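Mind having a look at this structure? Questions to follow.
Every protein chain but one is kept in place in this view of the complex.
Chain IDs A, B and C follow the sequence of writing; residue 1 opens each chain.
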Amino acid sequence: MSVFVGRDTRLVVQGITGRDGSFHAGQMLEYGTAVVAGVTPGKGGQKFENKVPIFDTVADAVSATGANTSVIYVPARFAADAMFEASDAGVSLVVCITEGVPVLDMTRVLPYLKERSTRLIGPNCPGAISPGCAKVGIIPGQICREGHIGVVSRSGTLTYEIIHQLSRTGLGQSTCVGIGGDPLIGTNFIDCLSAFEADPDTQAVVMIGEIGGTDEQNAAQFVSQSMKKPVVGFIAGQTAPPGRRMGHAGAIISGSSGTAAEKMQSFAAAGIAVMQRPSDVVPLLKDRV
Amino acid sequence: MSVFVGRDTRLVVQGITGRDGSFHAGQMLEYGTAVVAGVTPGKGGQKFENKVPIFDTVADAVSATGANTSVIYVPARFAADAMFEASDAGVSLVVCITEGVPVLDMTRVLPYLKERSTRLIGPNCPGAISPGCAKVGIIPGQICREGHIGVVSRSGTLTYEIIHQLSRTGLGQSTCVGIGGDPLIGTNFIDCLSAFEADPDTQAVVMIGEIGGTDEQNAAQFVSQSMKKPVVGFIAGQTAPPGRRMGHAGAIISGSSGTAAEKMQSFAAAGIAVMQRPSDVVPLLKDRV
Amino acid sequence: MNLHEYQARGLLKAAGIPVPDAEVAERPEEAEIIAKRLRGPVVIKAQVHAGGRGKAGGVKIAQDPGEAREKARQILGMQIKGLTVGKVLVAPAAEIASESYVGIVIDRSSQRPVLMVSPAGGVDIEEVAAKTPEKIFRLPIDPRFGLLSHQAMGLAFKLYRDIDQVRQAATIMQRLYHAFLDAGASLAEINPLVTTPKGEVAALDAKIVVDDNELDRRPGIAALRDSSADDASETKAREAGLSFIKLTGNVGCCVNGAGLAMATMDLVKYYGGDPANFLDIGGSSNPQKVVVALGIIASDPNVKSILFNIFGGITRCDDVAKGIVAATRQLKLVRPLVIRLTGTNEQLAMDILQQNGFTAGTDMDEAVKQAVKLAQEAA
Partner (left out) sequence: MNLHEYQARGLLKAAGIPVPDAEVAERPEEAEIIAKRLRGPVVIKAQVHAGGRGKAGGVKIAQDPGEAREKARQILGMQIKGLTVGKVLVAPAAEIASESYVGIVIDRSSQRPVLMVSPAGGVDIEEVAAKTPEKIFRLPIDPRFGLLSHQAMGLAFKLYRDIDQVRQAATIMQRLYHAFLDAGASLAEINPLVTTPKGEVAALDAKIVVDDNELDRRPGIAALRDSSADDASETKAREAGLSFIKLTGNVGCCVNGAGLAMATMDLVKYYGGDPANFLDIGGSSNPQKVVVALGIIASDPNVKSILFNIFGGITRCDDVAKGIVAATRQLKLVRPLVIRLTGTNEQLAMDILQQNGFTAGTDMDEAVKQAVKLAQEAA
C-alpha cells in the first residue's frame, strides 16, 4: 500500500527528451516504475530507450497508453502549460518537478486543476516515491526502503537526509512525498496527512516543514483534531533572518509571521513530537511505533 | 404559486435613480412588488419615492434588507459589472433588462454566476411577472391576469400580444418569463419549462420562440421526454431572410440553421401544438386545458 | 458589423499574424500601381460584405500591372448580391502548398468562443461541415483561462505534421483569439490559412464580424464602418436608431419590438401578402423616430400599403399616433395606411388619429388582412 503513487501508477513523462527528463525517466524505469509514455511535441512516434513510446501531446499519450499520472520536467517557462495540458488530458495526478515557476502562473493553474479534480504535487518538488512500487520524480531510490513510515516534506535534500536516517535504522517508508518549496503548491501537508491517516500500510508520519506561511500550523491543527497515527515533526530555518527568502521561494518570514518558533510551538501543542535535529527522527519514532 | 418571482421576492433595483430604473421601480412598486432597496453608487443613504432605501453597493443593500432578487436597469456598458456585483452580493436571482450587452461580456458573466449558483434571466429581456404577486422587469402589469398558464418567450411586445390574447379570454397566467433575445442568456426555455412542470399552479405552457440558435429544438426534446403538461408553441420569423439579424442580437439564421420551419417541425414532432398566428393561442390552449 | 477583408487583414497583421502585403484600390490605375510595386502576378478581390465573391466574378488573377488595371476595371462597380463594389484588394498571387481553415465564432450552446480548424481550407466552411464534418475540429475556449498553448498546439497538430508549422499555426491561433477579443468580434476567421513552398504559415484571407454592442467602447473599430457598402435605407435607419431590413415584398411594416415585427411579417405572408421590410421602432416612443421610419418605408417604390402594428407597453400609443400625424404632414404619403394600436394610452391615440382623419383598429389579424388586401388592389 501507499499514497498517491504506487502499483497502479501508469506514468507519462512530460519533457522526456530533455536533459533532466531523459535522465530521470531512465532512473524511474530502472526503479521499476511503470513509465508508459513520454511527451515531446514534434517527436511523436519515436521511442525512449527503445521501449517507451513518445507522443506529441499528453492527450495522445493518455488515450494510447491509459497513463493516469504525469511527471513534468520541462523548463520553468513551459511548466504552467504542461500542467494545464496534463489536467486537460485527464490524468488524476500531476507531479511538477520544475523549479522557478512564476507564482502568478500558479494562481491560474491551481483553479484549473481544481475544476478538473486533478491532484498536483509541486511545483519545485522532488516528487513522491513508494519504495518497492513506484518512483515519480527525483528522490534517489537507493536511500529508500519499504516500510510503514509516511514522510512528507517541503524540502529536497533535507528529506533525503531524514529518509536516509530512517532506512539505515530499519524504518522503511510507505510513501515519501516532497510537496515543494514554493509559496503556492498543489498538495499541502493536510492533504498528505489525511492520505497517510487513511492508508492502512502507514503506521506513523514524519512531517518536515520550514519557515514561511502557515501550512504547518494548519497541519498541526489537523493532526490534533483528525489523526490517530503518531506524527513526528521538524522545522528548518530556526536561524533564518526575517524578510529574506531562504532558497525556496516560499521559505520567508513575513514580518513576524511564519517563524520556525511559532511552527514548532504549534506542533508541540498538537501533540506532534518535535525534532530538534534531523537525527532525532529515529529515537522519536521508535518511541511511538 | 409561481416560478422564479413571487410572494417571496424581495427586490433590489440596480440603477434605481436612472431614467429607466426610476420609472420601472415606480411601476413595480405600484404593482405591489416588494421593492426593498435600490442601488446607485454615491447615493447611498437617500430614499426612492421617500420609502425605498438607496445603497452604494448591492452588498450593502442585501445585508441591510435581505433582498434576494435583483433587477438591472443600468446602461449596457455597466451591465456586466452589475451582474457580477449582484451575484457576488448573494442574491439568488438576477434579472437583467438592459439591451445591448456585448456578447463577450456574457461569456465571462455566465460562468461567474454559475459558480455562485445565481440564476440570471436575460439580458435584453422584459423580465418576469407572476400576476397578483410580483412584477420584476417591464412587462405591463395591466395586461396580465392571475391564472394557470405559464408563458415563456424570447420576445417583448410579441409576448405582451399573446398575454393580452390570453387575459382577455379569461386565461390567466401563473408566471410570464421573457428570457431575452440575445444569443447568450442566463435562463433558457428548458429551465423555464422544467420550472413550470414542477409548479403545481401551472396547468399549461405557452412557449414563444423565434429564429436563431437551437434552444427551441432542445426545448422540444425536453417537452417530449420530460413534460406531462400541455405546451403550445409559436415561432416568429418564418419570413426572415438568412444571415440577417432581425432586431434581436440572437435572431439570425446562420447558414441553413435556426430557421422557423426547422423549429416548428421539432415542436410538432414533440407533440407541441404549433400556433400559425398569435391569435391561435387561445383555441389551442382551450382544447388542452 | 462586417469588416471588409482588407480591414480584417489589417487587424490580424496588427495582432502579429503573418499576412502577405496587399493594398486597396478604388480606381483601376491604383490597382496597376500596386501591382507594379508587388511584382509578379496578383489577385484582384472585390471588397464587399457578401460571400461567394469568387463565383460572382469578383476575384480575378492578373499576370502583370496592365492586366491588373484591366481586371480591376471589370470588378470595380460590379454588383454582387445587390451590393456595388467600390474597392478592390490587390494582393500577391502567392504560391500555396496547402490550404487550411482557422476560425473563432461565438457558440450559443457552449456559451463560449469556439475555435474551429480544418485541413480542408479555401472553401466555404459550411460546405465542409455539411459534406465532411469529420474534417472539422472544434474547441470551446474557456474565457476565464483564454486559449491555452497546449490547446492551440493540439489543434495545430490536426493541420500539420511538421513541428515548425505546428508551432507557427498554434501561435497564429492564439493571436487570432487576441484579435477576436480586441475587436469585440463575434466571428474571426482565416480562410485559407496557407503554407508556402518555403514552409511558412500565413493568413491569405480574413473575415471579421464585430458585435455591434461592442462599438460604443471601441471607437477605433467603429471607425471602420463603411456605410457606402451597405444598403442606403438601412444606413439611414441605423443612424436613427431603428432596426430595419429591406425585403422584396409590397406591404410596408412598422412595428414596435423585434419579435412582434417578425410575427407581423409572418402574418402578412399567412394572409397571402408579402412584407416589404422588417422594421422595429424600438421601445421608446419618440414621435421623430416614427417620422424617419415612415419616410424610409415610403421611399421604397415596391411598397403598396403601409401597416402599423403597435402594442403599447413602454411605448405609448399616443406618441406613435403623434408621429404618424407629423410624418404624414411632412411626407405627403401616397400609399394607404393601416393602423393597429393597442395597450398604453390606446384611447388617447385613437382620439388623435380620428381628429386627423385616420381610422385605426385594435385587432392584429384584421389590420394585417386589410393591409394585404390594399397592397393587392394597388398592385
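What we mean here is this: a contact is a pair of C-beta atoms (placed from the backbone, for glycine too) under 8 Å apart; a residue touches a chain by one contact, two chains touch by 3 or more.
From a predicted model like this one, the values you see are computed outputs, not experimental measurements.
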Touch partners, limited to displayed chains, of the chain removed from view: A, B, C
Of B:84, B:234 or B:267, which sits in contact with the chain we cannot see? B:84
Option touching the unshown chain, where A:160, A:189, A:222 or A:267 are the choices: A:160
Considering the complete complex, of A:32, A:45, A:66 or A:111, the missing chain is touched by A:111
Among A:34, A:64 or A:184, contact with the omitted chain is made only by A:184
Listed residues A:66, A:102 or A:170, member touching the removed chain: A:102
In the full complex, subunit A touches the hidden chain through residues 76-77, 99-104, 106-108, 110-111, 126, 138-140, 143, 153-161, 164, 181, 183-184, 208, 210-211, 213-215, 234, 236-241, 244, 246-251, 255-256, 260, 276-279
Just checking the interface: what residues of subunit C touch the absent partner chain? 144-145
Taking the full complex into account, what residues of subunit B touch the chain not shown? 41-42, 56-59, 81-82, 84-85, 88, 108, 112
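Following the convention adopted for this analysis, only the chains that are shown with their structure count from here on.
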Please categorise the chain-chain contact pattern as a line, ring, star, complete graph or other. line
Computed over C-alpha atoms, the centroid farthest from that of subunit A is that of chain C
For the chain pair with the highest number of C-beta contact pairs, give its two chain identifiers. B-C
With chain centres taken as the means of their Cα atoms, state the distance from subunit A to subunit B in Å. 51
Expressed in whole Å, how far the mean CA point of subunit A lies from that of subunit C is 56
Per the centroid of Cα atoms for each chain, what is the distance between subunit B and subunit C, given in Å? 28
Mind pulling the subunit C residues that touch 2 or more other chains? none
